[in-house]
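So the structure is just underneath, and the comments pick up after that.
Removed: one protein chain of the complex. Kept in place: all other protein chains.
== subunit A ==
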Amino acid sequence: MSEPAPKRPGLAIWLPLILFGAFFALVIWGLVRPADREVASAFIGKPLPSFALEAAVEDRPGLATADFKAGKPKLLNVFASWCVPCAIESPQLAALAKQGVEIDGVAIRDRREDVARFLATNGNPFARIGKDDLSQVQLAIGSSGVPETFVIDGKGVIRYQHIGEIREEDMSLILEKLKEAES
């Protein structure tokens, strides 16, 4: 066996530099990217796909499409116990729940005991929590990551999608979108 590094000058010798260039371009983009975190989803204005998820914890029921057709707008929060930003947004979710907003959760690729631990640590703002082990529901509603939060109106139609954790400064927007969804 010879050295892993190439013997003759070839393209491979420049590979580290090329990879570094790609890394550099990526983080430059990351630093200058617009601060606007709102992304218009193709699913906005569409009804929720039909699904029925098992309960993710013992003390909350599971989640199904029918639960969103009760006439009142709700938040649908996609989260996971292994996701750090999800812990960061928990005070904001708690504040929303306190204001009477009903929040339903979908736990992505998670285990029951981990979800229970996560909720015990960060508080449990959810009325219902469904367990989505293969990200099927997540993908079907146009969410590609955790956390994401959807505003669903009283007829089960997706009205707004918030990508990433809900921060303090996003609260007024979320409340506004909930109000819009009432009409």
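Keep this in mind: contacts are C-beta pairs under 8 Å (C-beta built on N, C-alpha and C of every residue); 3 or more make two chains touch, one makes a residue touch a chain; residues count from 1.
Heads up, the rule we're going with is that contacts and distances are computed from a predicted model.
Chemist: Choose one: "NADH-quinone oxidoreductase subunit J", "ABC transporter", "3-oxoacyl-[acyl-carrier-protein] synthase II" or "Cytochrome c-type biogenesis protein CcmF". The correct choice is the protein name in UniProt for the chain not shown.
Modeler: UniProt lists the chain left out of the view as "Cytochrome c-type biogenesis protein CcmF".
Chemist: Pick out which of A:A116, A:A140 or A:L173 touches the chain that's been left out of the picture.
Modeler: Here the residue in touch with the unshown chain is A:A116.
Chemist: Applying the definition given at the start, please give the residues of subunit A touching the unseen chain.
Modeler: 1-5, 7-9, 13-14, 16-17, 20-21, 23-24, 26-31, 33, 39, 80, 82-88, 109, 113, 116-117, 120-121, 123, 144-148, 163-165
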